[in-house]
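Left out: one protein chain. Kept in place: all the others.
A, B and C are the chain letters, set down in written order, and residue numbers restart from 1 in every chain.
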Amino acid sequence: MINGERRIERPLRWAMVGGGRTSQVGYKHRTGALRDNTAFQLVAGAFDMDFARGRDFGVNIGVAAERCYPDYKSLFAEEAKRPDGVEAVTIATPNGTHYEITKAALNAGLHVICEKPLFFKVEEAEEIKALAEEKGRILGVTYGFSGQSMLLQMRAMVAAGAIGDVTIVNLQYTHGYGCDPTGDKTNESQKWRVDPAVAGPSFVLGDLSTHTYYMSNLILPDMRIKELLCDRQSFVGTRAPLEDNAHVMMHYENGAVGTMWVSAVNAGCMTGQRIRIVGTKASLEWWDAYPTELRHEVQGQPGQILYRGTDYLDGIAKDDERLGALHVEGLSESWANIYLKFAIAMDAKNRGDEELLKDLVYPSIDGGLEGVRWIANCVKSAEQGSVWVKYE
Amino acid sequence: MINGERRIERPLRWAMVGGGRTSQVGYKHRTGALRDNTAFQLVAGAFDMDFARGRDFGVNIGVAAERCYPDYKSLFAEEAKRPDGVEAVTIATPNGTHYEITKAALNAGLHVICEKPLFFKVEEAEEIKALAEEKGRILGVTYGFSGQSMLLQMRAMVAAGAIGDVTIVNLQYTHGYGCDPTGDKTNESQKWRVDPAVAGPSFVLGDLSTHTYYMSNLILPDMRIKELLCDRQSFVGTRAPLEDNAHVMMHYENGAVGTMWVSAVNAGCMTGQRIRIVGTKASLEWWDAYPTELRHEVQGQPGQILYRGTDYLDGIAKDDERLGALHVEGLSESWANIYLKFAIAMDAKNRGDEELLKDLVYPSIDGGLEGVRWIANCVKSAEQGSVWVKYE
Amino acid sequence: MINGERRIERPLRWAMVGGGRTSQVGYKHRTGALRDNTAFQLVAGAFDMDFARGRDFGVNIGVAAERCYPDYKSLFAEEAKRPDGVEAVTIATPNGTHYEITKAALNAGLHVICEKPLFFKVEEAEEIKALAEEKGRILGVTYGFSGQSMLLQMRAMVAAGAIGDVTIVNLQYTHGYGCDPTGDKTNESQKWRVDPAVAGPSFVLGDLSTHTYYMSNLILPDMRIKELLCDRQSFVGTRAPLEDNAHVMMHYENGAVGTMWVSAVNAGCMTGQRIRIVGTKASLEWWDAYPTELRHEVQGQPGQILYRGTDYLDGIAKDDERLGALHVEGLSESWANIYLKFAIAMDAKNRGDEELLKDLVYPSIDGGLEGVRWIANCVKSAEQGSVWVKYE
Partner (left out) sequence: MINGERRIERPLRWAMVGGGRTSQVGYKHRTGALRDNTAFQLVAGAFDMDFARGRDFGVNIGVAAERCYPDYKSLFAEEAKRPDGVEAVTIATPNGTHYEITKAALNAGLHVICEKPLFFKVEEAEEIKALAEEKGRILGVTYGFSGQSMLLQMRAMVAAGAIGDVTIVNLQYTHGYGCDPTGDKTNESQKWRVDPAVAGPSFVLGDLSTHTYYMSNLILPDMRIKELLCDRQSFVGTRAPLEDNAHVMMHYENGAVGTMWVSAVNAGCMTGQRIRIVGTKASLEWWDAYPTELRHEVQGQPGQILYRGTDYLDGIAKDDERLGALHVEGLSESWANIYLKFAIAMDAKNRGDEELLKDLVYPSIDGGLEGVRWIANCVKSAEQGSVWVKYE
């Protein structure tokens, strides 16, 4: 149970690059990072491409005017000069800038938290992973849904054999907000997502499916994809070559199979991220729209609904509980949970506590790298004509 | 609204081949055919391979002992001699016998109702279709879920443009009763289903997905598959080469895409037949477990739930209404609806009313043939290594 | 498992009074009685106040023209003269006629099935009960929802202690079709329901809540109301003194408490009959709109959903199963189940098998009488100013 008491000696001094007034995701980062004021303190930022707007925004959320910077370069440079300079930075900018800013941040000696999809290429992710290791810094990736405690419950139940051997992995993350393409041209926080130069080699595969794919790995840490096939479409033609819909089939090394449906054109769908893990004797199913509930369906027995915050859950799920049963946790708690783990990881890294780091379950550089790899394989398959490709 | 009043001059004299005491499906046929005693009258049968058991059963459901026959051949031969002999026959036997019995029935001048999947090969279905036309007889196929009135509502709404242009067809028919393979050896009504000699080239593709595929065609009469890819598995190894799980991807001629998940090993799934039709502006979604409700999700508007039996439905759905809103219709009503249409079709055929037949929406030989074609294409793809095949 | 095979030696010859073309409920009776043609055969009727329309209707559903009668008196008189005259009759007429027709039918030596609410007064019900016993005839009451097998599952589970001691009984039967009062004047099958002379002392209490109250007794056969309080309203003023909404509080003899909400003005409610039985350690909850599912919620454990047609149900529920799991049973099956039990009861009565009758669970005259008593107590409380009244 989390009640806000400190888990690390003192909160880390933290800054943001991006995430300003027009950002869809900036508030989620701050909500997560600043939940209890015992993990991070926001002390600086380069919140916006528009410096004046970014500084005004920074001041409005409590950052000193002189620590609001026009860009990440000046942020890193000026903060490095201060005795109380930032120790960690979040990068919440369009995809195409992640690589260079992350690299600069690590080279500035900062711990980094970066939005997904991490980078465009697997090679970049591998290079940055090596750099982070060399610099002894943490790189966390904000798979923002992955902090929901029932996912950890699923992980624990699968590990405990509650569903038998996994046979089928059924993943979906869809919505319909892309049906109307107006936002592609008019919405500041949307339009870069459909521009390959800024968004990278994919739209919904990167924007949506990397979340769900990471969550499936969180639940199923021992499963590896052997080959996959991806069929992608741009139903709104102006988005081509970036897809607004894709279906993926996966073959896992252990003989299991999987599917992913990812879409921004699933018209009217408001509850569209679902994970169903089927085993030889039971299944687990979870929707992100009803995160408090987990279906456990044992063949031949009454279906079960497990509720968040209850005594019968596994310890790993109860550890991340904040409100207690009967009360709804939302996306805020998920972000708070992963940011708390980022802080714990950074603190452990600072202290050289590799033992703790080995066991900490959180979206690290490895999860980020796997997301990039997932996109790369999907795109490769799609570009070759939606054929099976060896996962590599 | 249907209230049992006759739609045809007099009920047709009807017999069954198969469907006896140990049959899973025989009771559903009788429930459908005899709903109001104004469409069919059950007067004869060859209900069972075990003649004594079949006769005992026949008598118990009200058939005269002397019109209970040991096999279909004697049934057709003896009834042909009677002035009040049967006019229509239902074939509810294992798949491998459908072709020969149907052929014999047509040659005996009978209208035929046959279980799905109709036959093993497309050529057989085409041959039988020609024979039925030649003989001037009706061949209906018991896609037993397809009589549910909300499917007709979906058809009407799609036709009226309520969802825009169709982009994505999302089909699923799964359950978990195949997780335990015991029944493969011990259950009289189950074991033939996993024997290729009797079941044909597929297990769940034929047993389950033909239903859902037919229903998608019912809803989307103008869409044609251009190519598909099928990946199938036998998670219970003793079933190979017959699959107990398959995923299919479809490309339609109009640019839409589709998926089908069919499974008998979706452990614990009790509500597993779903159809979601996505269009450019809205989606329609229906589960067979909650057949009274239809989701209509218009992007950017509140989600809607349409209820069976209400005034706001399309006339085609209201015509098949039996109980009124607030009351649940189940699978019985679906079977009653399709059997009523079989009777109407047979009566029209007898009267030479081709005009009526042209407009009657029911699972005819065409739907049966398309089901055989669907399986053939899926199996071809799977056998070639789960690759894209031109749909033919 | 029911598959249509006969349970009694031969089907009973059966007639209907009322239930013709304009009736809301007539088709449900026939659907129930004639489900398998092994319990009842429809051979005569006085279907309609309008004789010509009634006869036309009768012929259309297969009744010989000469056995379609202008009224119940001629029906009983003429059929009595035939060697193959009717043995049982269903009374599906407005409430105000139930008493006299039932009395006449019993005096004519017929078994009777009567619509609810049975009569206006407890004294009438007691008199008729005595008459039925004297005549050795069965009187069944069509609480048409009560044949759903999951209610028997609830009865078995409560009896087996699955929820501990019952503490709270939470009943609801509401819809919104009375919001628009137009039907009160224009709808032939509706307008008598709001006329005290024809409907009796209540509208929704009799029309709706008697169902749910009977079902609560079916589930909880050992519980007795000690006192109750009823508060009723006529939100559509023209219905006064008949109520279109009422709330009732009950105190049971064992210390449990209960509530009933009954309404025809719960605007927009399409799924409104619910029963929740709370015990000291668990609850059971069932909706008639989703009759296949039963919630079993044990405090401190995951919630459970039991599905119809599964092996883990109690034998009493499985005995009434018709379609198997994964398939939806609707209201038709419920009516078929109670009509089958009516036939079994009548046959047992004919044979003098009181042992069988003692154990048969079905809506008999006792359930009908208790329904009349329920209304009488509710109305008494309401008329005294919505105060507590001793239940008597």
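Assume contacts are C-beta pairs under 8 Å (C-beta built on N, C-alpha and C of every residue); 3 or more make two chains touch, one makes a residue touch a chain.
Worth saying up front: this structure is predicted, and the values here are computed from it rather than measured.
Across A:A162, A:V198, A:A240 or A:L323, the residue that sits in touch with the chain not pictured is A:L323. Checked against the full complex, the candidates A:F57, A:Y143 or A:Y362 give a single residue touching the omitted chain, namely A:F57.
Annotation: of B:N107, B:N254 or B:Q304, B:Q304 touches the absent chain (contact as defined above). Across the interface with the omitted chain, subunit B contributes residues 296, 300-307, 310-312. Take subunit A: the residues that touch the chain left off the picture are 3-6, 11, 21, 24, 26-28, 30-31, 34-38, 57, 60-62, 175, 177, 270, 272, 288-292, 307, 310, 322-333. Touching residues on subunit C toward the chain that is not drawn are 163-164, 167-168, 170, 176-177, 179-180, 229, 231, 233, 235, 245, 247, 249, 251, 257, 259, 261, 263, 265-270, 278-283, 296-301, 303, 385-388.
One rule holds in what follows: only the chains that are shown with their structure count from here on.
Taking shared numbers over all numbers used, the subunit B to subunit C interface scores over half, which places it in the same class. Distance from subunit C peaks, on a Cα-centroid basis, for A. Each chain gets a centre from the mean of its Cα atoms; for subunit A and subunit B, those two points are 44 Å apart. Between subunit A and subunit C, the centres computed from C-alpha atoms are 56 Å apart.
Taking the mean of the C-alpha atoms as each chain's centre, subunit B and subunit C sit 34 Å apart.
Multi-chain contact residues of subunit B (touching two or more other chains): 177, 270.
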